[in-house]
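I have placed the structure first, in the form of structure tokens, so that the comments after it can refer back to it.
Just one protein chain is left out here, and the rest sit where they should.
Chain naming follows the written order as A and B, and within any one chain the residues start at number 1.
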Amino acid sequence: MKKLRGVLGSGAMLMAGAASAQVKDMPGGPRVNQLNLHEGVTTISHDVMWLHWMMLIICTVIFIGVFGVMFYSILRHRKSRGAVASKFHEHVGIEVAWTVIPFIIVIAMALPATRTVVAMKDTSSADLTIKVTGYQWKWGYEYIDGPAQNVRFLSNLSTPRTQITGAEPRGEFYLMEVDNPLVVPVNKKVRLVLTSADVIHSWMVPDFGVKQDAIPGFLRDTWFRAQKTGTYRGQCAELCGKDHAFMPIVVKVVSDEEYAQWAADQKKALASAADDPTKEWTKEDLMARGQKVFGANCVACHQANGKGMPPTFPPLDGDEKFVLAPKKGQIDTVLNGHPGTAMAAFRDQLNDVEIASVITYTRNAWSNAGKGPDPVVQPADVTAQR
Amino acid sequence: MSSVTADHVPASQGHDDHHHAVPHGWRRWLFATNHKDIGTMYLIFSFIMLLEGGTLALLLRTELFEPGLQFFQPELFNQFTTMHGLIMIFGAIMPAFVGFANWMIPLQIGASDMAFARMNNFSFWLLPVGAILFTGSFFAPGGATASGWTMYAPLSLQMGPGMDFAIFAVHILGASSIMGAINIVVTILNMRAPGMTLMKMPLFCWTWLITAYLLIAVMPVLAAAVTMLLTDRHFGTSFFNAAGGGDPVLYQHVFWFFGHPEVYIMILPAFGIVSAIVPAFARKPLFGYASMVYATAAIAILSFLVWAHHMFATGMPVTGQLYFMYATMLISIPTGVKIFNWVATMWRGSLTFETPMLFAIGFIFVFTIGGFTGLILAVAPIDIAVHDTYYVVAHFHYVLVAGSLFALFGGAYYWLPKWTGRMYDERLGKWHFWSTMISFNVTFFPMHFLGLAGMPRRYADYAAQFTDFHQVATIGAFWFGLSQLIFLYVVLKAYSGRGEPAPAKPWEGAEGLEWSVPSPAPFHTFETPPVVK
Partner (left out) sequence: MTPEQRRRNRIAGIILAIIVIAIFAWTFLRGAELMN
């Protein structure tokens, strides 16, 4: 056993290598060797902490009581100490007591819990509503009202794959950082309306005391009111496929002024970057854009080298069925997915420019250049097939 | 329970229509209709499955030793997680308890065999078929299903053929369980020896009677649920697909309507075993026999009414959350009563601590911890924080491993002299107990902390702050796995005939008809029913 521990231990050292500078508490995320729940920044998270302490203390008291008796018995009622067995085997009074008293204790536990359940479910009178969509394997946010109305974006894990494989040392926010965090104002009741584009996901932020499943085809809601500014981190909490561990949540809680400023910036960026699907794009522009889109949406399955992981994730490099074939088939595939497989429909996630550019990219990348018909696909082609 | 004395103990002589020589060779096992032989086969099968399921756990704990992905891609990791659960539940724990039922129920009620001896054979031989489907699913294109043992839709609808293998395995193993349950109900109701009233039966028979009713009620529901997955996957239905008018949450309701009683199916027979061992080694009757029966029945009935506490995060209306919270908290009452009764049985007894008693006491101690975390999870707001985290993983391993598995070990040591005719090696048995007990806690206690801190389940990789507890858990897991080889050795040693020959009643304080027949129990027992006073 010691040898195995040694082997594992030195294996660990090797793996950690340059990576482990001392691991520190993650701001907005887990503390090192954290023992308890997050205290959090909402009334709900505080309530949950309180409820848990209450339950823990009551259970510990009962535990000590019951096992105190049992261990006393183990010590004093041993045959080796000469104990002679009594014959009693029932006592109505005691049995009634130890049924009724726990019943009363349970009721006492349920009362404060009821208040918190009701509070958690009350999503009325929100200051701000945001639609959250779970995807395999990222989150999408869309602001329904307020200064950032209509702002929408995807939020992807931004930890590089090289950190995950150990080729590079792990960053400070390993696995709990994203490219585009959700931004909300402090001290405002934020209502989240959740759904999913594919399978069940779950939006969890421990510092808010929030967890809500995102269910495809249905809308669910939950709410939080963050009482302190800061950045708070959570993760997907319902098994959703291969990258279930790689679609975290980051929420930046900012002052009202900062929020208004951010909202204005987002709207401006939206307007200017508004991809014009009617204009004719050059192949170079499409390739450049396509490579970015591919990196954010397709590498997880089809891999950066286009070789995929057959049979589940087909290769795109040298693929004769869709990539090196008339463009209609590939446009249809990216727009509508292949139901019954892991290939999702991207029609609602990517706009026509993004789809056209990523298709163009795949048709010219790796060994595909110069082979197959329709090497360039324009956004207008995609619009036509919607 | 009033002590049961047998008026007439038959030697194993023949009895009218079915006297024949003991069968030999492979025919004895393939065509077995003898409850002892079938019980033995169930136990061997379940131990093999325990090792297979355990190996899968060690594979995934190896990946989890460090953050980052070192050995397995997440898809494969989740195949391990899924099949670990399915194999342990349907291949190890449930068949092990059925093995105990087969061996001990006829002996304890004074019956010559089970009511349906040939169906009993079929029930057993279905198991290797199911196991081959589970194991074989790893070799299907795309590998085994990676949907979690709960197989939630729509994720399970995306899975490859490995999912279909698992669905068929569940059908087959479920059919085996249902047939076994019917056999047990009919045997207990119809075949008790004269004078053996229901309220004189050992509690193990009561817990199995009630468990068998639970199985009959909910295994068909599971069968329907996975059939609905199958038809959604291949035959154009959309039970769980919103686009077709269905609802993914419907799957969860159907599954957990099975799933919650299922966990009681896995623990009630354990309660029965512990209720046999504690009085024997306290040399004192079980305290509150009648209450124990009523508490078991109450737990079983309540178990039908609480399923959605597995679904607190799905978005139920307030009334639903509150109802399921209250109903779930209520189950702790009859469960607590049982714990108190066991402690009261020990109180002012004359205790010795052979291996069965160590496991029984260990069970009471560690199962109670699992029971408390279950009560904490019942509080819906707390559950919202820790649902789908390692807190839940800790909870159910405390009740299923430290609960069910410890009881199975305790029962095995308790009845091994009756099965093998030899006293097992007591020193090694104690080593097995302590090694298992300590390594179990090393493995699973840290998981409470991980869950409270927010570490989600079914994750192949994690934030670096969680590393230390994961490393402790992995080391504990390997230690726990290796400890089970001690048990294997002890059993093999006893079966191979090494050890003191065991008397009919090796345990001074033991009660029950099984101790009135020789050790090892002859092939045929109670051919003529004993008369019970």
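Definition applied: a contact is a pair of C-beta atoms (placed from the backbone, for glycine too) under 8 Å apart; a residue touches a chain by one contact, two chains touch by 3 or more.
The structure presented is a predicted model; accordingly, all values stated were derived computationally and were not measured.
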Relative to the complete complex, which of the depicted chains are touched by the chain excluded from display? B
Considering the complete complex, identify which of B:Gly53, B:Gly110 or B:Gly246 is in touch with the unshown chain. B:Gly246
Looking at B:Ile48, B:Ile182 or B:Leu428, which residue reaches the missing chain? B:Ile182
Quick one: which of B:Pro128, B:Pro220, B:Gly320 or B:Pro518 touches the chain that's been left out? B:Pro220
Going by the contact rule already stated, which one of B:Gln70, B:Thr135, B:Ser238 or B:Asn441 would touch the omitted chain in the full complex? B:Ser238
Using the touch rule from the top, list residues of chain B that touch the missing partner. 112-113, 115-116, 119, 178, 181-182, 185-186, 189-191, 216-217, 219-221, 223-225, 227-228, 238-239, 244-247, 250, 254
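The rule we apply is simple: only the chains that are shown with their structure count from here on.
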The chain B residues in contact with chain A across the complex are 65-70, 73-75, 78, 141-142, 146-148, 152, 154-155, 157-158, 160, 233, 241-243, 247-249, 282-291, 313-315, 317-318, 321-322, 325-326, 329-330, 332-333, 336-337, 339-340, 343-353, 361, 364-365, 368-369, 372, 375-376, 379-382, 384-389, 449, 452-469, 471, 474-475, 478-479, 482, 509
In their shared complex, chain B is touched by residues of chain A numbered 1, 4-5, 8, 11-12, 15-16, 20, 23, 25-26, 29-38, 44-45, 47-48, 51-52, 55-56, 59, 62-63, 66-67, 69-70, 73-74, 77-80, 83-91, 94-95, 98-99, 102-103, 106, 109-110, 113-114, 116-118, 120-121, 163-166, 170, 174-176, 198-200, 202, 204, 206, 209-213, 215-218, 220-222, 234-246, 311-312, 340-342
